[in-house]
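All protein chains but one are shown at their positions in the complex.
Every chain is named by a letter (A and B) in the order it is written, and numbering of its residues begins at 1.
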Amino acid sequence: MINIDLLKEYFPDITVNDDYIFVEHDAFDVISFLKSKNYVDFDVLTQIIATDYVDFVQLSYRLYSTVSNDFLNVITNVQNETSSIVKLYKSAHFDECEIYDLFGINFIGNDNIHRLYMPESWVGHPLLKSYVQNDERLVWND
Amino acid sequence: MNYILSLFIDFLAKFDVPREVALVIFPIIPFCVVAAALILVVLILVLAERKVLALFTQRKGPNRVGIWGLLQTVADAIKLLCKENIEPNVTDGILFTLAPIIAFVPVLICWGIIPFSSEFDFMSISTSALLFVTIAFIPVIGTVLAGYASNNKYSLIGSIRSVAQVLSYELPIAFVLLSIAVLASSLNIKDIILSQISMFQVCGWYIFPCFLGFIIMFISSIAELNRCPFDLPEAESELVAGYNTEYSGMRFALFFLGEYAMMFASSAFIVALFFGGFLSPFGFYISEKIFSNNVIAQLFVYFEQAFWFFLKTFVVVFLIMWVRAVLPRLKSSDLLKFSWKFLLPLSIINFLFICIFKYFVLLGGIK
Partner (left out) sequence: MTNLLKTMEINVGPQHPSTHGVLRLVLELDGEIIKSCKPVVGYLHRGIEKMAESRSYLQYLPIVDRIDYLGGFFNSYAYCDCIENLLNVEIPVKAQYIRVLCMELNRIASHLLWLGTFMLDLGASSPLFYCFRDRERILHIFEALTGQRMMYNYFTFGGVRFDIPNEILEDISSFVEDMPECIKDYENIITTNPIFTSRCVNKGIITKRNALQYSITGANLRASGVGLDFRKSCPYLTYDNLEFDISYADGGDAYSRYKVRIFELYSSLKIVEQCIDFIRSSSEPILNKSVKPVMLNIPEGEYTSIVEASRGLTSCTVKAGGKTPYRVKWRTGSYYAVQLLPELLVNCEVADMMAIFGSLDVILPEVDK
């Protein structure tokens, strides 16, 4: 299992729970620490889950270790932007593009970010709770 | 041809038609015969291919139009004829139309060169085998034009592949043809066939001394025909349909028709070179045994020869279809490597072997 004390020592302001680690604002440092070899080697990022809680968007990074067969959930609340973890896990690129597309979160450090599903001209971010369906501003031009 | 010509002149003379008129009319007949036979054979081939593939994949094949689906290809042909001829805006108009014609016409000429029996030899010139190989190469120009004129990247890649492929497989064919020419001491297809007559019947066929040559020729012919496993120019999983992506209706039908007619012509060429062409495999003709009347027997022998020719050709065609049912497609780079690094040296070795064979074994046979 993961060594919680060691993690606490490095990052005093995180909340460690039974099934998740909560980080304020930016999870990049924690994830990069979790990924490093001196800790349990969390070598796979299975997915990033974004959820819109109206005031903020919650990002949940699901890490997995093929060595110890552990799942880990790193949660962070973000407003508009956060650090990209593409440098750590290349698989994050599509996930980040998807979240950029559907939630409007910008990932700093991912230079190649673009809308994954929606056309570039699409207005709004569909998975936000505030998204208006059949928006009149939407012009079907491509 | 002379025998039939004299029969034809005699026949017209009964209706008081002068000899000169008969001489002028006569060449039209073989043309019509070839054209009709070609359409018929292609219709049969397309159906046969579908039936054979169905056989290999445990299906029934076309079975709705006509008995056993016999009219399926007729229905398809009518559909193709009636279809609108779609031409994209950006094509090179004249070349776009010209390409299928260039691809198809040489096939017709190839058909004319092949002697279907000792009398049905329409274009008998002394180097007809060489002429066949040369003309069989021309359709690739049609392919290139099609790829270029379509203004489509897939078509272009397909046609470039086609040229590379045909160029590299032309050489092994030439070397095999050369070894056959050495064996037969002739470049006339009819002479090559006749020189395969031997007292040991089937053993006189050139497949026995030149089996390696047959294998090379068979592989190279498939490659020249752009058929599986060498169907790279129209590899549908990569290039959609290759050089004929933009073609529809009758223009597409010409490519299609040309491909199948060429398949038959190439098979016929292989049969002529290796399997004794129109010779009967029994060493005698059944018609000779049946008919006591010499004139009728002679006439029927010609048709019997044509029958044997077609039968053998269809066996080779079946082999080609069989290959298609079994093998996956080669990669273009492997395809070229296979030709230049394997088939070409092999065909040269085969040629040297045949030369030595001819010098030591058959030398006594040369008059």
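Everything that follows uses one rule, which is that contacts are C-beta pairs under 8 Å (C-beta built on N, C-alpha and C of every residue); 3 or more make two chains touch, one makes a residue touch a chain.
As the structure is a prediction and not an experimental result, all values here were calculated from the model.
The chain that is not drawn here is touched, among residues A:23, A:45 or A:105, by A:45.
Only one of B:30, B:66, B:204 or B:229 touches the chain withheld from this view, namely B:229. Taking the whole complex into account, chain A touches the unshown chain at residues 43-47, 49-52, 62, 66, 69, 89-91, 93-94, 102, 115-118, 126-127. In the full complex, chain B touches the hidden chain at residues 53, 56-59, 153-154, 157, 228-229, 231-232, 235-240, 324-334.
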